[in-house]
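The complex appears here without one of its protein chains, the remainder shown in place.
Going in written order, the chains are labelled A, B and C, and every chain counts its residues from 1.
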Amino acid sequence: MLKVLDTAELGTWVEAIIKAHDVIGIQARADKFDFGPLAKVQDLRLDYDVSLNAPKRFFLLPDEKLFTFKKDEAKSAQAAEPFVLFGVHPYDLIALRQLDKLFEMDNPDVHYLSRRAKAIVVAVDVQKPSAHVFAGCLGFEHVEDSYDILLTKIGNEYLADAATAAGEKLIALGKGFTKADDTHLAARKKIWDENKQALRRHELKPNKAQITAQLEKSYDHKIWKEKARLCFSCGSCNLVCPTCYCFDVADRLNWDLASGERVRTWDGCMLEDFATVAGPHNFRNQREARYRHRYYRKGKYVPDKIGEFSCVGCGRCIGACVTHIANPVEVYNAIMEA
Amino acid sequence: MDRPRVAIFDFACCEGCQLQLYNLEEGLLDVLGLIEPVEWREAISDQSDSYDIAVIEGSITRKEDEERLKDIRKRAKVMIALGACATIGGVNKLKNQFDFGEVRRTVYGKDAEAPHLDTARVKAVHEVVPVEVKIHGCPIDHFEFGTILKSVLAGKTPSIPNYPVCVECKKKGNICRYEYNEVCLGPITRAGCGAKCPTGGFWCFGCRGLLDNPNVDAAKEVMDIYGKTVDDLSGRLLLFNNQS
Amino acid sequence: MPNIDVSVHHVTRVEGHGTIRVRASDGKIERVEWRVPEAPRFFEAMVRGRSYEDIQTIVSRICGICSVTHSLAAIKAVEDAIGVTVSKQTDALRIVLHYAEQIESHVLHVGYLVAPDLLGQKSVVPLVASHPDVVKTVIALHKLGNAGMELIGGRMTHPVTVKPGGFAKLPTEAQLKAYKKDLENGMKLVGILADVVVSLADKLPDFNRDTEYVALKTDGTYTFYHGDIASTDVKETTDVHKFESVANEYVSAQSTAKWCKWHRDSYAVGALARYNINADLLLPEAKAVAAKFGLQKGACNPYLNSVAQVVEIAQVIAHSIRLIDGVLTDGVTPETPKAAPREGEGVGSVEAPRGILFHRYAFDGKGMCTSANICIPTGQNHGNIQKDFESLVPKIIDKPQDEIRLLMEMLVRAYDPCISCSTHYLDVEFV
Partner (left out) sequence: MGKIALKDIYLPETATAVAIRQLTPTEKCFEFKLDSGKSLGHMPGQFAEISLFGIGEAPISISSPPHGEPTFEMGIRQVGSLTGALHRLSVGDKIGVRGPYGTTFPVTTAMKGKDILFVCAGIGMIPLRSAIKYVLSHRKEYGKIHILSGTRTPAFRLFSDELEQWGKVDGVRLLETVDQPDDGWKGNVGVITTLFSKISFDPKNTVALIVGPPVMYKFALLELRKLEMSYANVYVSLERKMKCGVGKCGHCQINGLYACQDGPVFRYSDIAETREAI
């Protein structure tokens, strides 16, 4: 369902949504933007460049209870509350689409999936490119599925594309929506084309398939060692990445030492002990081996698994790396030069 | 299991770590249900000579304290170092970069030569006697204290992170201090605090000590990027991680 | 008359180490001594060469229980030295933070350290079973103080948000509102705590000694944070920059620990001192609590310090609520602390829970510290504890040894000594 809303009417619509739902919306935070509980419509900033934190944290929580136990009895903890996630950029939605596949395949993960099932996602096309975004190079500047609603700002109007029943219900909360026509679709296409050029703050030379193919031959490339020399093994690049999803699992005891909970927490393959087992024996002992692994995961391992390139070009890792070595564009450009 | 007999001793420190035990609030009562405190000067009047677990707060700064510590070690089956002063020497180690005579004169003037003012190189507990468990931080985090204590009592190895503070900082979703060109020690400091300081808008000053394998060279090399010098880094590292 | 030999090596339930020694034979008192064998930590020497940005981080570690106080004194001194002023909002929130520590420290002292004495127990542990409601109230109030410190200071102990020029991070309006609610609830709990202490007040020894009391004083407020130095002995106040002329640190003939004296041989600082100087300025909520005890301005029974602390808990809660209202009326304004190094020297003085505190630092042009002087409340009280002992012991020398010991320990505890503050204590061996 395609509708159009005057930007002046956006406020009343969002107000109605806030009244009816818990809303996590994009808003300003210090001199940046981030998702958070949206208290009032004035805080919503659809003109943002990039959110400090990727939306994955609302589905794969940084710290999440899997089940509670009492002596020998365990009870699954699946208390997901429905909410509206308002203002997701296309590249981040593509990242969520990838996580959906990964958590669904083989052994479906009920914790992640139930949160996803209960969330209504309102995506928005990028209005202002961030400092490091390169999603345009990857074709991830726009998205054509996986949203409940996609909003695109066209002049003084928002084109609202509701792709699901939940999306349509949300639109029904608003007043002043009018029917869209082909000119709107053409305008949106134009914005997508423009964004393909605009979201290229770094220029990735090879295309996705070329990277995946080239990685086949790049295991001993000098770039891994060169870059990893300055790696803190701090995992910041993992944790800010919208498609990184590794986790650790541990038990927490209550004071009775018999009951407690099993939790999973974010983990990252860049951390020194990520592959350490009893012994102790570390299967990825070298910084460069861990560093390489991350770029292989994004460019080859996950693509081999789900058929999608697993860096979406959000550029968060570039900004998050204190030592400025985590730019996928630099890495993938370098391996092309043998 | 019988409740283990626990004794808590303090050496040179601010006693802020013991204070965190009070900050367990109701949890303190749970702790007292699981252990039998036999000596804890700050909270109870009893004193004792036999115990299973000795908890040591503070740095060792005098010869006589070294002897006292060795004596405690002999009586304890398990020794826990509580807080930065005990685990890494903490802020007390700032003293180690000065001439001790000069330090005494600075603070005590003409009385500096009095024998009881003798002061020695500051040591962490493990530099004097073997330590089984280190509870890091200045002060310790009361949740982590609880987790470690419960682990010890349940017979599991306490998991103490060997990853940097950045991990917890990112989980919290903070804006990195380097975005504001501040020298944050997070990338080389052991996590476990929940990144309290960066979450409070302040840089990490390293109170939990360095990682097992910190990339200090990288930390030095990146100072340039942020318009800082290696001296700025070293100065901050000195606060809690004076290696002398 | 019996021979008496009381030796309490390391008084318990105080912060830090202190030792009491009394010897008498045939009723003749040969020796009464209060001494501190705490290992000296040399903070004033250690901060030299460190950046003005790192001073607070270091000196906060002087004392875990008054880390906010030390932090604020240091920040004020640094700001004084480098010439930085702060906004009204920063000032108000710093005071709210400071008050949170007063709540936490006073409750800890009265609830965990003194209450067992009054209820005839060795620690708070048995009270859990015998007086569960008292323990619940104490824990709830203790949490309140901690919540305030965590909210505004970023941590419960050793705050991280206080920087020269302002706050590294501000609480949100919603958080302040929630904290205000907690404070209002806390006010009710103070009433309960006060009633308990009133009911036990007769357990406090009746011992009076005319004493000089010293505290900060400013117009219009029962102050912990601003003001000049006042004494019960004189009318005019003294600028904090001249604190050395007040403290007059000296080496006593009897002990080599540095003691302080001003107009007399010794003076006292702390809750009772503040009360004796500023009681007229208490807010009505606190005056009501003081009335429950009949606490008079001019009281000179050191054991009443704990009572004054209960009154002060009410005072700081009441004032916190007013300050938060003020901040909320204007709305929390985002501001980034601005401070740059400059050569200079500065002093900061605030009231620690256990009395007036002074910090002085000098910096070079790069903002590196060149010298420091720190004068802590417990140091200022040591001489007075000794004088109290000298007056108390002859009055109780006929009592059983255990009782003498308890009364002396209780006296030390009444001063809430935070001996770990030992920036410069001497360890004296007597024989």
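The rule we apply is simple: a residue touches a chain if its C-beta (ideal position, glycine included) is under 8 Å from a C-beta of that chain, and two chains touch if they have at least 3 such contacts.
All figures in this text were calculated on a predicted structure; none of them were measured in a lab.
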Omitted chain - touching chains that are shown: A, B
Option from B:63, B:77 or B:156 whose C-beta touches the chain left out: B:156
Residue touching the undisplayed chain, where the options are A:42, A:76, A:178 or A:197: A:76
Given A:186, A:209 or A:250, the one touching the chain that is not displayed: A:250
Residue numbers in chain B that touch the chain omitted from display: 154-157
Absent chain, residues of chain A that touch it: 66-67, 69, 71-74, 76, 78, 100, 102-111, 113-114, 116-117, 119, 219, 245-251, 253, 257-260, 262, 264, 267, 269, 274-279, 281, 283-284, 289, 293, 296-297, 300-301, 304-305
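Throughout what follows, only the chains that are shown with their structure count from here on.
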If a chain touches chain A and chain C alike, it appears here: B
Chain nearest the overall Cα centroid: B
Of B-C and A-B, whichever chain pair has more C-beta contact pairs: B-C
Rounded Å distance, chain A centre to chain C centre (Cα mean): 50
Distance from chain C to chain B - Cα centre to Cα centre, in angstrom: 24
Euclidean distance of C-alpha centroids - chain A vs chain B, Å: 37
Of all residues in chain A, the ones touching two or more other chains: 30
Chain B residues counted as touching two or more neighbouring chains: none
Sites on chain B touched by chain A in the complex: 27, 30-31, 33-34, 146-147, 150-151, 153-154, 159, 162-164, 166-167, 170-173, 175-176, 178, 186-188, 211-215, 218-219, 221-222, 225
Contact set on chain C toward chain B in their complex: 10, 12-17, 38-42, 44-48, 50-51, 54, 57-58, 61-65, 67, 108, 112, 122-125, 128, 135, 139, 142-143, 146, 153-161, 163, 167-169, 251, 256, 258, 420-421, 423-424, 426-429
Chain B - residues contacting chain C, complex: 10-20, 22-23, 25-26, 29, 32, 37, 41-47, 61-62, 65, 90-92, 94-95, 98, 102-104, 106-108, 111, 114, 116-117, 119, 138-139, 142, 196-197, 199-202, 205, 235-236, 238-239
